[in-house]
Every structure is written in structure tokens, then in C-alpha cells.
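The complex appears here minus one protein chain, its other protein chains still in place.
Let's turn to subunit A:
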């Protein structure tokens, strides 16, 4: 098909040098129920050699589809119908299938969102990292391995000489993502496509991965396309930004111009959503009244109980928590910190091993079977992923009707009227009642998820990462809605999230979990980034400090300013019951932190902290 003999790689750029990319009139169509429709409408853009271009937009904006088209690849059911893509001198779309295959992994490399899903669990990491070089017969296996180790070092992976011998499950998610970058870079591609490479990572991990990515991309002068929905990340990584919506370009410009002086309305709305404004809460909670929910000395976990009554896999230990009527309490922590388990214990899905949960001062039975219908009604849980939280076989009407029938005994016209009111409350047209969840968008599904909880007329809603799976703009709308409902209906929330910005925007108090311990709780006013240990204005747990500093800020140069955390060596011997954050703590005190359990102290102005450090500066002063 093409006149260019691709096997001799005429346009293979010199190693370590990016190629210029030119995209003209790119159009991609998808097959739907009613024939083909265009999903990318004639995009034009250029990438200079060594430049990083960000593609940004909501889900469905065509950003991944566009990025894949740079390799001449269209996903199942999609087809590139027009336009041209040139990488250096290669006309990518003009190549035949075999030549395109030779291009991929060699001239253009792709780093996917979920590294965990992209590695083969039964082969060593080294086998997989050197694979692109071997498939394309670029070098011998020995040379490829030497190069891989050099890349591991560049990417700041621990033990670069031996990490290749491990299997994917033996390294962390952040390390896997960097290993995937090594796999992509081993063949010295002229263009690297990074597709949401840090979206699935915790913020504290994300910052390290971002730093590693940026360094290798800059040092090698590789051209790169960075696909993401997160403007704050883009501000650190990209030279230029292309804002996409519904498969069309809304704005293309320098990062500084887009961030500081956006010209397009849509870009402005994206920027506004990335700065979550605090939502006003309800009237101040009465601190003297019986709290709506109180959790005392809670421990819980999974697996069979041992002789001491503790489960085989303990998750939570010693959790105290109070939610007053009309309050929203945020629970924050990284994955595996026990946030979701806490919600499941309160909901009765997991029985606590120790401690108690009180609703309005009355002890809640540990299991669902022993809770009364009214107790069940008063606490409703809203799960993170609306796709799995809504039964795909039930219509919206049926999903909403069930709690109304069960708790309130409604039927007939009263039931219909209540369903319509609920849909109105979550700002959905009443026409969605007859649809199945599969026919709704992500934001709509999450609203139905919320409406189902509201149908029970609960006092407390356990919201588990309700906006994490949503686009920024849609997530902001759901947060607005929740804040509004709280004002109107006097609801209380236990708001679980890994995103500090979200929690700060909606909650009166932030509770920080680490490894199943409550390490700190702070009122909203003091949960800001600028405060903390550095300023000395208030004590702050080192983990919370790390967390707060790792949340990307929407301004240029943030990543450079934030000093790289010096690699902490895990502490050596330790006493049982000592601080859980010991290994990662940058300010640990030898002889104290590794031998004594940290004290829990109340802070002036509200809040608590579980740290030795909190008392040390005070002692010095």
C-alpha cells in the first residue's frame, strides 16, 4: 500500500530524539446501533520534536481514541475514516497492517492506564520489559537487559539490578506503572503515548511516578502525548494542551495560556471544576446533643476469627468517630487504609470484632440480620461504582420503587409520585424511569445511586468514593447536589474519598486513616495544604502532611517546587504496637517512634492526632 519500505525504518529518528508529529483532518467513526457515526471530527495538531502535548477532556471526548490513532490503531468497532498522521516522515495511516505493527512498540510506544492489567502475571518483569526490543529484533537479549536496568535506574525504581527478576504481583502499583514506562522506552521510540498513566494511583505514589516520567521524557527528548482528565497533572507534565470535547478541539495552546488565561468557555468550566469550592454546610451541628452516629474503639477485619476474637486479616483498629446531625465527616486515606471497611461496618455488612457503633445513642447490632428495619432505613450506603451498585436487570423505576415499598409501604399513584419527586430531587428527567442502568451515563447512574439511598429517607448516608469514577465536571455537579440535599433535608454524610480536594470541599471535618488507624482528625478550616508542620501553625500528622502535599496543584512549576521526598529506608527493629507509619515517616524519632505506641492527643481548636511528633515541638518550645 505504501511506497515507503517500512522495514528499513526510513524515518526512524536518531535514538533518544523525538520526532515531529503532524495530524491533519483526523476523523474516526464508531459503529453504533444506527450505523456509523463520527466520534472524532477532523482534528489538526502538531507536536514539535521533544514536545509533550496533553490531550484533555471528559470521558467520551475522544482523547484515548485520538491517541491510539497516532499508532494507526482503532479500537474494536471504530474505524479511522479520514485524515493523515505523520510521525517524522512516516505516513502512519498509509502503511499496511504489517508495517503498522512494526511501527508500534518501536517508533510509537503506548503506556496504558492500568499497568496491573497490562502485565502478564506469570512471567518475570524483565521478560516483559525487554519484549518490545526482542520482537522488533533491535538488539540482543543481553543488551536489552542492560538497557532495561539503566532505565529502571532512570525511573528511580528500587533495586534496579534485581527488580527485573520479580513478578508483577511482587511490586507496587506505582512501580508497575514505571516498569511499563521502561517497557515503552526500551526501543527508544520517537513518540510515547501516555494514557492516564497515574489515574489509578494514590496521590502519594502519583507524585513519584510523575516525577520519574517527566525526567525520562525530558532527558531523552522524546515527543510525548499525555492523555488525562486531570488538569493539575497536565500543568506539571505538558508543554502544550489540546482540549477536546465530543471529539472536536475546543482549544489548543501553551500550558501557561490554557491554565492562566483560557479562551474557551468549556476550558474555563474544566478549570473551575478542578478548583473545588467549599460547599456550604447546614446549620452548625449542636455539639451537646446526642451524636447521630458514634463509633467507639472499633476493630474489624475479614477472615475467620482467632481465639482472641480478632479476624485473620485485621483491617481497622481502634477507630473513634462521631457524626452529629447535619454534619458531613470526610474519611480520607490511600487504598488499603480501611476506608471502605469502615463504611461496611457502619452499614452492618461487616461485623465489628471489637468496639461498638451507636446510632442516636442506641447500640446498633453488629449484623444486618439483627438490625431492625428502621435501623436499616436510617443508614444508607452509596457505593463508588454506580455500574456495579445498580442491578443491570432492573429499570430505574424498579430500583427506586423497592426501598419505597419496603420501608414506606407505598404503592400505586403515591409510589409513582414519589419516584418522580426523587428523580426531580437528583435533577433527572422523569423519562429515565423506564430505562435500564445500561442506558444511562456515568453521572446519571451515580444520581440514581444517590436517589435510591434518598428514597429510604435516611438520617445518614455513607458515601463511598461517590465521585471518584466520574469526570471532574460531572463529579462537581454531584457534589453540589449532595451539599444541596444536606441543606434541604438535614442529612448527615460519612464521606469516604481518597481525594483531599473533594473531602475539603464538602466536609466539616476530615478524618485521616492510615493502615486502619485513625491518625488524625481536623476541622475543615485546618485541612488546607499551606498549613501544617512546615509553617508550624498547627501540628499535623506526617502522613497527612505527605498526603496534602502530594495533591497536584493547578499551577505551573508545582512539581518542581515540591521537593522530592528522600527515599526512606524502612526502619529496623520495632516494638509491637508502635506507629504504623514508621517505615514511611520522614520525621521519625529513633528510640521513640519505634518503641512506644503513639499517643492520641486532642488539638486546640478541635481535632485529634496520633503521633509522637505532635508533642515534641511543644516540649521544645
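Quick note on the criterion: contacts are C-beta pairs under 8 Å (C-beta built on N, C-alpha and C of every residue); 3 or more make two chains touch, one makes a residue touch a chain; residues count from 1.
The criterion applied here is as follows: contacts and distances are computed from a predicted model.
UniProt records the chain missing from this view under the protein name "Peptide/nickel transport system permease protein", selected from "Acyl-CoA dehydrogenase", "ArsR family transcriptional regulator", "ABC transmembrane type-1 domain-containing protein" or "Peptide/nickel transport system permease protein".
Listed residues A:392, A:409 or A:604: the one in touch with the omitted chain is A:392. From the set A:105, A:262 or A:348, the residue in touch with the chain omitted from the display is A:348, counting the whole complex. Touching the chain that is not shown, out of A:81, A:150, A:263 or A:368: A:368 (per the contact rule at the top).
On the side of subunit A, touch with the chain left out of the figure occurs at residues 344, 347-349, 368, 371, 373, 376, 379-381, 383-385, 388-394, 402-403, 406, 416-417, 420, 427-431, 433-434, 438, 452, 456.
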